[in-house]
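Remarks on the structure that follows.
The other protein chains are all here in position, but one chain of the complex has been omitted.
Let's turn to subunit A:
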Amino acid sequence: MNKTVFLGALTVAGLAAGIAGAATLDDVKARGKLNCGVTTGLVGFAAPDANGEWTGFDVGICRAVAAAVLGDPKAVEFVPTTGKTRFTALASGEVDLLARNTTWTFSRDVDLKFTFIGINYYDGQGFMVPKALGVSSAKELDGATVCIQTGTTTELNLADYFRKNNMNYEPVPIETNAEAQQQFLAGACDVYTTDASGLAATRATFENPADYVLLPEIISKEPLGPLVRHGDDEWADINMWTLNALISAEELGVTSANAADMAAAPGNNPEINRLLGTEGSLGAMFGLSDDWAKNAILAGGNYGELFEKNIGENTPIGLARGLNAQWTEGGLIYSPPFR
């Protein structure tokens, strides 16, 4: 009896003591690997491919950070998290960075104590229904059964939306996207609701994507971004500026194809030179090598490349840039200057 109590206590102690200290950068360097929290599988954003390699738009962020910090885009340990487990995983130090379609909200920032390092996808919540249902607007969904991932903002938006419009619904709470897909396809729910990007990505994996439609209503703002714990500003800076480097690279025309050449033979654009570390030494200011941004860009390409390769119009997911175009192209994607 005493022995079990003791062992149990030890496990708890291990858990309690496991909460990482402030110096995440040192921890990651010492470990030689970045622990990155991703989805359990959402094609285009984060999912293992046929060879078991994680790929996707969010995975790209993990790889860019690993490349910037450790010089190796493969030095990432991917930790699949559900909508419910992701925050515990981050808060407890199990992951150093969470890149999992996570909406930046006040309470997640202030109350849950996380720092969002930027926005890598401007999204909103949508509804998907089978075409056969004959529904053309979310306003016609009174009385419908709705599949919804628990522990998400979408769950709260849904409650608000139906209340505001005086409609009833039957929520079917689900843990992962895969389960939602199963229930939705079997007709156990009429509607699947989540971020519009997630719906597009989910629909792309259906056998007959054309049998399902996204309703025109977008009922919320879902600025999706990667996040880290409060309390380690240096680590937050590294992640934020890695994302900014990818965004700036697109704006400045630096791609995975030309970054190495541009770094080897510096041109006369000082901002590109600062970004690639051939002028000044921005990297050293937060404890990284000067070619950190170059490595990040080489990992999977700049922001635009990541977008086109994983979720862009030429992929089955087929998302248009829309709000996620560079500010110079009329979108909201905008990086502060590198200087």
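In this section, a residue touches a chain if its C-beta (ideal position, glycine included) is under 8 Å from a C-beta of that chain, and two chains touch if they have at least 3 such contacts; residues count from 1.
By our rule, contacts and distances are computed from a predicted model.
With the options "Cytochrome-dependent sulfide dehydrogenase (Flavoprotein)", "ABC transporter permease subunit", "Anti-sigma factor" or "Radical SAM core domain-containing protein" in hand, the undepicted chain maps to the protein name "ABC transporter permease subunit" (source: UniProt). Per the touch definition above, the residue from A:137, A:165, A:182 or A:208 contacting the chain not shown is A:182. Residue-wise, the contact with the chain that is not shown comes from A:151, picked out of A:41, A:151 or A:318. Of the listed positions A:83, A:198 or A:223, the one in contact with the omitted chain in the full complex is A:83. Panel shows subunit A; residues 2, 5-6, 9, 12-13, 16-17, 19, 83-84, 87-88, 91, 107-108, 111-113, 132-133, 141-145, 150-151, 155-156, 158-160, 162-163, 169-175, 182-183, 186-190, 229-231 of it touch the chain omitted from the view.
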